[in-house]
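Apart from one protein chain that is not included, each protein chain of the complex appears where it belongs.
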Amino acid sequence: MDTSGLNFILQAAFWVTVALTIAGASIAVFPRNILYNVLGLALALTGIAGFYLYLGSLFVAMMQLLIYVGAICIAIVFAIMLSRPLHIEVPPRPARKVWMGILASVVFFIGAVGVALKTKWQVAAGHVYEASKWSVQSIGDALLTRYELVFEVISLVLLVAIIGAVITAGFSRRLSS
Amino acid sequence: MNSLSTYLIISALLFSLGLLGILQRRNLIGMLISVELLLNAANLNFMAYNRFLVSDPVTGQVITLFVMGLAAAEAAIGLSIILALYRKMHSINIEAAQKMKG
Partner (left out) sequence: MGALFRDPVLLATVLGTNIPFFSMAVILIFTRSNPRLSSRISVGSIVVSAVSAISLLVKLFSAPALQYQTLWFCSGKLNIAFGYYLDPLSLLMLTIVGIVACLVQIYSLGYMAGDPGYSRYYAFQSLFAWAMMNMVIAGSMLQLFIFWEMVGLASYFLIGFYYEKWSASQAGKKAFVMNRVGDVGFFLGLILLLIGFGNLGIPELNHAAVTHGLPKGLVTLSALLIFCGVIGKSAQFPLLTWLPDAMEGPTPVSALLHSATMVAAGVYMFSRIFPFFSASPEAMQVALAIGTVTMLLSSTMAMVTYDLKQVWAYSTVSQLGYMVMALSAGGYFAGVFHLTTHAGFKALLFLCSGIFIHEFHTNDMRIIGKKGGRRLKIPMVCMTIGALALSGVPPFSGFFSKEAILTVLAAQPSKIWYAAGLFGAVLTAYYSFRLIFHILFPKDGIEEQHHHAEHGPDAHEHEEEHHGFAFRAMAIPVMFLAGVSVVLGFTEHGLEHFLMRLVPRAGEVSAHARSAAAVHGAVNATAAAAAHAQEPSGSLLMVLGISAGLLGITLAWFEYGRKGASRKGFLSHFPAVWKLFDLRWFLDILYRKGLDTFVYAGLTSLFVKNDRRIIDGGIDGICVFTEGSGRVFSFLQSGMLQFNLVLMVLVAGAAVLYFVI
């Protein structure tokens, strides 16, 4: 097997993924048209799923595609449809706001990168890159034994969120009709 | 792709873009989209640490899954709030929602 060739392809694909992700994020942030933003988001999220693959977890990547791209982005499209912002003309953004935003982001970026690069990351004692530990079965085991409480709580959170969403949307309907 | 810092830088970049979106977009849904970007950047961070530093890699994946779930819940509620706000203000421009001024 020509592992070096495979490696090269993998590297190239990795960088393509990076480019796609960042392009998607840019499309999600910069254009004015909200549909472009949603599509850009979908692209970015797909790219991140790719990253998850590179980081070794197929399951998480699948979940990412399922939840984020498949559910959330669609929900956002629905919201766009229901709120009809497409025909509204908005005045241009005040320049001060843009510059403040850019400043804040740049400051943050520099800070985060600085931390990331300056810290001497210590690998934990039992770190080993073993395939069996990355299986779905181990995740399932952990969810039902060690992280049982969190599992139940998050289902509760989801329940509350659904009820809250329904009620919030419902109230305003009563108010406006 | 084999070093931690790559992923960290990428996630920092994504987070900054998301931050930029939150701070300067006036469309509420646009802000929500940027929030999703933020959450994903954080998730990527977790997964990167999980891959390179942690002894038991299940932990990172479980965290990532939970964050995803919470993000979904948050998106749902956020969207319903946007809908309610839209019905009230007839606009999803965040600059129209300044009743808390002063």
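As written, the chains take the letters A and B, and residue 1 is the first residue of each chain.
Just so it is clear, a residue touches a chain if its C-beta (ideal position, glycine included) is under 8 Å from a C-beta of that chain, and two chains touch if they have at least 3 such contacts.
All values derive from a computational prediction rather than experimental measurement.
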{"item": "Of A:97, A:127 or A:146, the one touching the omitted chain in the full complex", "value": "A:97"}
{"item": "Missing-chain contacts mapped onto chain A", "value": "97, 100-101, 103-105, 107-108, 110-112, 114-115, 118"}
{"item": "Missing-chain contacts mapped onto chain B", "value": "19, 22-24, 94-95, 97-102"}
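By our rule, only the chains that are shown with their structure count from here on.
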{"item": "Chain A residues touching chain B - in the complex, by the definition given at the top", "value": "10-11, 14, 18, 21-22, 25-26, 28-29, 34, 37-38, 41, 44-45, 48, 51-52, 54-57, 59-60, 63-64, 67-68, 71-72, 75-76, 78-80, 82-83, 85, 88, 90, 93, 97-98, 100-102, 104-106, 108-109, 112-113, 116-117, 121-129, 133-134, 138-139, 141-143, 147, 150, 154, 157-158, 160-162, 164-166, 168-169, 171-173, 175-176"}
{"item": "Residues on chain B engaged by chain A in the complex (per definition of touch)", "value": "1, 4-5, 7-10, 12-21, 23-27, 29-30, 32-34, 36-37, 40, 43-44, 47-48, 50-59, 61-62, 64-66, 68-77, 79-88, 91-93"}
